[in-house]
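In this view, the complex is presented without one of its protein chains, the others remaining in place.
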Amino acid sequence: MLDPAILFPSILNGLTTGAVYALIALGLTLIYGVLHIINFAHGAALMMALYGVYFLHQKLGIDPYLSLPIMVPAMFAAGYALYRGVIGRASHGKDENILLVTLGLSIILENAALYFWKSDTLTIDTPYTLATVNIFGAMIAVPKVVAFAGALVATAILLAVIGGTSLGRAIRACAKERQGARLVGINVDHVFAMSFGIGLACLGAAACFLLPAYYVNPQVGNGFVLIAFTIVVLGGMGSFVGALLGGFLIGVVESLGGLMLGESLGQIGIFVIFIAVLLFRPQGLFGAKA
Amino acid sequence: MRSLALIALFAVVAAILPLFITSGFTLNLITMVLYATLLGQAWNILGGFGGQFSFGHAVFFGTGAYAMAVLQMKLGMNAWVALPCAIVLGALVGTVLGALSFRYGLKGSYFALVTLAFAEVFRILSNTFEFTGAGVGLQLPLQESMAQLQFKSEPGYLYTVLVLATISLLIAWWLKHSRYGAWLTAVRDNEDSAAALGVNAFRVKLTAITISGALMASGGAFYVQKFHYIDPHLAYGSAISVEALLAAIIGGMGTIFGPLLGATVLHLLGELTRNYIANAPGVSLIIYGALLVLIIMFMPRGIAGLFDVKAKGGKR
Partner (left out) sequence: MLAAQNLSISFGGLKAVSNVTLTVPQGKITALIGPNGAGKSTLFGLVSGFLKPNQGTVAFEGQAITGMKPHAICRLGMTRTFQIVQPFAQQTVRENIAVGAHLHEPNRAAALAAAEEVAKRVGLADQLDKLAASLTIAGRKRLELARALATKPKLILLDEVLAGLNPQEVGEMIPVLRGIRDSGVTVFMIEHVMQAVMNLAEYVWVIAQGELIAEGLPREVTSNERVIEAYLGHGTAARLRGKEAVHG
């Protein structure tokens, strides 16, 4: 079982799966790092994005990767509107309220999807869905390799935006010191809404990369939510590089876990890590002390 | 003492309803409302009174349910003996989870997440092991006799859950009128101030999660007796966690009758939705989700908050 011929592909697969997890976690990292809220609606939002990519493909024949320019802005707009319209107005100053509101949103979204599209699991067929590429002897699915590249690019873009643009500066200011930012004239609500929008935009990108190699049904978000949280906490709430590396780590853990413990029990490694990190090192591997 | 009288009134009314109502459907609805009250009150003890929001309360529910099923089916225990065992096991899980979480100072979102993670871990474990039936779950054999805590007719189940729900209401009443309850709400409202006044916050929270776990486990045990079936998804899935917190929050956190109000509203809304909007899966849940969002946005004290004179500055 420790045969390199089996381990190596498993690790590579884990890395590519982890890249997709990282894409999902990147948005959550931004939202947590800036707004200091745990977005429980993240999984449901991903699910909606996946349906978006699905219908763009089925009804309009648009290739998932070509949907990027549509999905990313659309999800951004949705995120901005959601924050401005609902989430921003619900906090009343208590973190717990945001938890509950985003939970409520996830319930609404998940069940709306169930009502409109039933519980069927849907997949799409593209010329490259089943294509594989040979990496040092391991056969890895092409969509996953593309996802890997996508995750790296997305992380780089996010780092550039947050680090280099004036919006990024405003975001960092609001994240560090809300009142102070207000005092120097920054429209904090707008900046928060922008951050939430960017967070959901990441999900739009993740959905485009994910669907070719995966599937969609109303419950799909649930499976990703906890994993995304695990990565965010592991990487250090607020660190993009941390989320990326955390994603890879979790992907590999899941892959190796599945290899050694079987499909069902394999996932337990993730949650055990999650609990351990929450208890013993809540600032994660890269974050500052909360 | 007015609340105590109200609890007694509630218990008596619920007890005599089966004498007047013969519709199996209505009786079942009442049973489910009482069951939801029990779950909501369990969450309320830790979340409403204690201020520690758990998103994975199913971890206690599933423990009680599986304990009930496994003890009867694999160890041949009698249901009446298995019930207290299931409750104690739920309390134990509560204590362990609480000791870990509170020892390491988990609060707010972190605490909510860790409860969710534990529920997932238990779900995966119960999905793996043979003695819990793995993915197939466990089917409790039909033995409709009171000696086995199973009933041929609905009122039997109604009375069973009524007893549990009434106990949960009494516990909430006790929290409102005892030193422990004062300590618990103090920790909820400001842990540092409470500590400065001599309150051992760790022990107080630990007690709350133990009681909460016990109550929730009793709900799980009841579920198994009534529905004769349990599997990992039913036991540890998020549906149960959400049901518990919905009833408590919509009805009014930190109040005695909040969970009862919430449970009633949720079920009535569910029936109305089914009859007048659409009888499709998920529709009532959309309404519940929307209700949760609206309550948090506009009425964070829940329905019970509408009746609270104190908030308007009057005497209690």
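For this structure, a couple of remarks:
Which chain is which? They are A and B, in the order written, and residues in each are numbered from 1.
By definition in this document, a residue touches a chain if its C-beta (ideal position, glycine included) is under 8 Å from a C-beta of that chain, and two chains touch if they have at least 3 such contacts.
Treat the numbers as computed from the prediction; the structure is a model and nothing was measured.
Touched by the hidden chain within the whole complex are the displayed chains B. Across B:A201, B:V224 or B:L260, the single residue that touches the chain missing here is B:A201.
Checked against the full complex, the one of B:W183, B:Y236, B:F257 or B:Y288 touching the unshown chain is B:W183.
By the touch criterion stated above, the residues of chain B touching the omitted chain are 177-179, 182-183, 185-186, 189-190, 192-201, 310-311, 313-316.
Just so we're on the same page, only the chains that are shown with their structure count from here on.
One simple way to say how far apart two chains are is to compare their mean CA positions; for chain A and chain B this gives 32 Å. The touching residues of chain A, counted against chain B in their complex, run 37-38, 40, 86, 89-90, 92, 95-97, 99-101, 103-115, 119, 218, 222, 226, 229-230, 233, 262, 264-265, 267-268, 271-272, 274-275, 278-280, 282. Listed in rising order, the residues of chain B touching chain A in the complex are 51, 53, 55, 100-101, 104, 106, 108-110, 112-114, 116-118, 120-121, 124-125, 127-128, 135, 238, 242, 245, 249, 278, 280-283, 285-286, 288-293, 296-297, 300.
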